[in-house]
Every structure is written in structure tokens, then in C-alpha cells.
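One protein chain omitted, others in place.
Chains: A and B, in written order; residue numbering restarts at 1 for each.
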Amino acid sequence: MTSTLVENHFRIGKLPHIWCPGCGHGIIMRSIAVAIDELGYDKNDVCVVSGIGCSSRAPGYMDFNTLHTLHGRALAYATGVKMANPDLKVIVITGDGDCAAIGGNHLIHASRRNIDITTVVFNNNIYGMTGGQYSPTTPTGEKGTTAPFGNIDRNFDLCNLAKGAGATYVARSTAYHANMVKQQVKAALENKGFSFVEAVSICPTYYGRKNKKGDAVSMMEYLKNSTVNVKAADKLPKEKLEGKFLVGEFYKSEEPEYTEEYKKIIDSFQKER
Amino acid sequence: MTASKEKKLYVKKDWCKGCNICVAFCPMNTLELKDGKINIKDIESCTQCGRCELLCPDYAIYLGGTEDGKK
Partner (left out) sequence: MAKNNVKLMQGNEACVEGALAAGMKFFAGYPITPSTEIAEISSLRLPKVGGKFIQMEDEIAGMAAIIGGSLAGLKSMTATSGPGFSLKQENLGYAAIAEVPCVIVNVQRGGPSTGLPTSPAQGDIMQAKWGTHGDHPIIALSPSSVRETFDLTVKAFNFAEKYRTPVILLTDEVIGHMREKIEIPSPDEIEIIDRVQPKSGLEEYKPYEVNEDQLVPDMAPYGGEYRFHVTGLVHDETGFPSNDSNVAESLLNRIMKKIDNNIDDIALYEEYKLEDAEVAIIAYGSTARSAKSAVDMARAEGIKAGLFRPMTIWPFLDKQVTEVSKKVDNVIVAEMNLGQYVIEVERAGNKHTKVSKCCKANGQLITPDEILAKIKEV
């Protein structure tokens, strides 16, 4: 027996999931399911695509059309799916390494095209599946198994990256702010264009341990106490923003959507006949 | 000031991985870990706010209907 939501939107036989105790991914995955549920989408009309990594195991548990692809390539597969069947609601679930390192090129170009895909990044600041190597979002100075002396790379601000590349909906929330994740995914799915939701997750097993961040509860406390909503940020003095990161909706605009633009080309020939 | 108990708090122990998030973030101190698994310590204190369900990464605790366990 489990909740109606889980029963209706997950493949119960595949649960419990493989994620470690205290991993934030399960919270985010549930929030996505709630968003789809509240929007009332038919499950057959939803296609969830992922790459490789901890986050990318999510589609295996979710009771929709699901596609578990290669490392970094989820957005390229999703682009093909969306082009072939624009009626599908296409969601990409990806991680910080999957989306911003090996899949970085696909991210910026899917953003640029403004193709109607909702991307949710489960950002845990580390490569979890391979055991804790630093990723493009590991903060400078933090440790990973391949950054034993501290990471000298500068880390990406994924939302700025997506916005700069042309995404038409950009937002950030965290595993602690599960309702915010849901709200943002709903807004993302309703946006006709490329939507990017960064859901900051926690990885107590690798990132937490390696960087002495404490247990899952401490890491959730950190998400709770270190975030400032973008709406409030302007009114706060600078010192109040020290060591904090912003959550909320950063960007939203209406731009021509790729598959609709392509349809116009097809339609122009049908009129000719 | 307990809310009307239309729903019931259910625990699915075999899915619980003992991360303690629900215990720590329950505003009413209703929950505890017992033998590494979630346990309802004091159901009377529960206000059915749903936070445990929202923040459980493993879907091991939820509010369900009283008759058949469904909402």
C-alpha cells in the first residue's frame, strides 16, 4: 500500500528506488509527478527522457513513456521525440554532470531553439553514480574524489547558462522546497518553449561526506537556511545575501517555439496544393 | 487544536531508508526512528500538515484516506 499519487504515477514494482538514504532525488522526482498530476496530463501523452547518472534513473520508476539514453544525450533524444510527435509533453530529467559537462552542448542548443521540452536538473554538485568526482557545479574549493586538494574549476550557474542560451522559462528550487519544485515544473510544462528548472538536490553519501556537510538532515537544513527567493533578494542588504543562493523564477518570456515554427513550414506546402 | 482527522498517517517501513528527514522536519515532533526505520511516536500530535510526505525521498510515509488507505 502506498499513496494514491505514488500508486498512480510510479511503477510500484520498481520501488524502492536505488538512491542512497537521504538522497534528495526522490523528493524532486515526486514533485514532478505531483506537477503532472495537478496539470491533469494523460500519462500516455507524457514522455520522460534521461541520460546517465543518479538522476537519470528516475524515468525507470515513473509510469509514463520513458527513455533512458546515453550519458549527456537526453536532450538530443528528446529533441527527436518532440520533433516526431509534438503532441507529447516531453520532460528531460538530468544531472549536473549529464547536463552541464558531457551534455552541455545539447543544453545550450535546445535552449537556443526554444523547443518545447521541460528540463529538470537534479543538481547534487557531484558525480554520484561513479562515486563522488567533482562536477561542473561543484563549488570552487570543494572536494571530490578527483579533486582531493580542492576543486580549482569555477562552477557553472546553470540557470544563467540556460537563460543566456535562450531558454524561455528558467527557475531554481531545492529538494527542501518540494512545493516550489512542483510549482516551477508546472509553470515549465505550461510554457510553450524550452524550460529549465534547476532543482538543487543533496548527496549526503558522496558530496556531503567528502565535504563534511553532515548528514541528510544537515544538508536539508543548509538548503532551508541558505536560500533567498529572488523576489526578496532585491530588497535585502548585500550582507544578508552573503553565502546564500537564489531560488525562484528567474526568467520567463514568450518566443516562437521550434516545432510550431517547423509546422508552419509544413503547412505552407499543404496550402500550395 | 488538532485538525479534523480525515486522513490517516501511513508508514511503509520496507521502503524507509532511515534518513531521518521526516523526523527532523516534522513541526510537531510526531515521528521518531526506531531500529533505523520511521515510527509514529505520537499520532495525537499530528496536524496532518503533510510535510513528512512531501520531504520523504523514499515515499515511505504518507497521508491517506481512513477507509482504504487512499486519499
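What we mean here is this: contacts are C-beta pairs under 8 Å (C-beta built on N, C-alpha and C of every residue); 3 or more make two chains touch, one makes a residue touch a chain.
Note that the structure is a prediction, hence the values are computed from the model and not measured.
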{"item": "Neighbouring displayed chains - absent chain, whole complex", "value": "A"}
{"item": "Touching the absent chain when the full complex is considered, from A:Arg73, A:Lys143, A:Lys182 or A:Lys210", "value": "A:Arg73"}
{"item": "Listed residues A:Asp45, A:Glu190 or A:Glu254, member touching the removed chain", "value": "A:Asp45"}
{"item": "Contact residue for the chain not shown (choose from A:Asn105, A:Asn160 or A:Ser253)", "value": "A:Asn105"}
{"item": "Contact set of chain A toward the excluded chain (per top definition)", "value": "14, 43-45, 47, 49, 59-60, 63-70, 73, 76-85, 87-88, 105-106, 108-109, 262, 265-266, 269-270"}
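Quick note on the criterion: only the chains that are shown with their structure count from here on.
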{"item": "Chain centre separation (chain A, chain B; CA means) in Å", "value": "27"}
{"item": "For the chain B and chain A complex, residues of the former touching the latter", "value": "10, 12, 14-15, 17-21, 24-25, 53-60, 62-64, 69-71"}
{"item": "Of chain A, residues touching chain B in the complex", "value": "1-7, 10, 15-17, 19-27, 30, 175-176, 178-179, 204, 215-217, 220-221"}
